[in-house]
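With one protein chain held back, the other chains of the complex are shown just where they sit.
Moving on, here comes subunit A:
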Amino acid sequence: MAKNHHPTPMLDELENGPWPSFISGIKNLRDRHPDDRIQGMSNDLLGQLEHSYETRKGYWKGGTVSVFGYGSGIIPRFSEVGHAFPSSKEFHTVRVQPPAGNFYTTDILRQLADSWEKYGSGLVTFHGQTGNAMFIGVDTDNTQAFFDEINEYGFDLGGAGPCVRTGMSCVGAARCEQSCANEQRIHRTLLNRFTDDVHRPSLPYKFKFKVSGCPNDCVNAIERSDFAVIGTWRDEMKIDQDKVREFIQEKGRAEVIDNVTTRCPTGCMTLHDDDTLEVEDKDCVRCMHCLNVMHTALSPGDERGVTILLGGKRTLKIGDLMGTVIVPFMKLDTDEDYAQLTELAENIIDFWAENGLEHERCGEMIERIGLMNFLKELGIPADPNMVNHPRQSSYVRLDGFDEAAEEQLRRRMEQREQAAAGQ
């Protein structure tokens, strides 16, 4: 070994064992990469990481680094122990928005690798918890050049700081029979409407969109996004009774009873003596369990749309929140439907931008002001699907009740008339 490497006895332990080792990967960059810059950066990164392992402390600090025209998208990292590890003393991450659904060709991955190698550390992650492709480790001078290069062939930065963040969507209609939505279109319609708010942080705090094509919610949208779009359907579930019989022949009746009908959260399924399955669709909450188990026999209905939930977030500051229902069902077929979706997101972000406190997530604001007041300000009618059960405390001022009740009854009548006219 001609070069003077930092000793890394603790990190070396992470080269043992059968799972692929990121330490071996970084060492490869240190030992085999033709560029001295990457070799030096990798060596000092390993040195600082070993120092963290020894002392059980982190040594990165934030700062201000950006690219021209943007105020967001770079996570600045300056080392507090840069004197000992000078080659990695600036080690910023470039957050890049992945294509919706995280699809790549090997060609485009190679192109990204080539660009990254020219300017950065050679370390990359697909993807971070927000959903960005994370190019980890670039100094301040090279940040702009790397961005300029990948921006020319179609990649743009994601969000960082108090802004609209990079979105996520599941594989969806591209490869999944459960998908009830066009995740590609929803994801890009929403995110690319707010490009300005992604690049220029001016909101109270972060705002995340996530799109799952069905209630299995494979991108954790309800749990970890401010604006969760979940594909669903409102007509009858489709049942192929021949496939039901095939399933029973293969796996037995007990399998359907124990693992399908009795696991239904609303008990809306009956297995008849002739091995046909009946679903009371009015009682079905679209949980997806039976469709997951009997996916050849059962499928979502044809009248598809989305449910929208608002306010999911992690622990800071008031504790973890799930998103809660704000739109029980919305059709997303026409351009007008999509315009309505965008308008809803615009109204919500505008209201939150006006009324959210500094560092207050949308869900925390709703918690503070109460959903009933949020609905009033946004002109969204209350719907029993928004709650587990109605209010149980009488400690509320109800002198506006009669008016609200009349309005609701009027709206219900209008909806019935519309439905009747539609038929």
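In this section, a residue touches a chain if its C-beta (ideal position, glycine included) is under 8 Å from a C-beta of that chain, and two chains touch if they have at least 3 such contacts; residues count from 1.
Going forward, contacts and distances are computed from a predicted model.
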Practice task
Choose one: "Carbon monoxide dehydrogenase large chain", "ABC transporter ATP-binding protein", "Putative spermidine/putrescine transport system permease protein" or "Sulfite reductase, dissimilatory-type beta subunit". The correct choice is the protein name in UniProt for the chain not shown.
Solution key: "Sulfite reductase, dissimilatory-type beta subunit"
Handout entry: Candidates A:Asp148, A:Asp242, A:Glu377 or A:Glu414 - the one touching the absent chain
Key = A:Asp148
Practice task
For the chain that's not shown, point to the residue among A:Ile26, A:Val229, A:Ile349 or A:Met365 touching it.
Solution key: A:Ile26
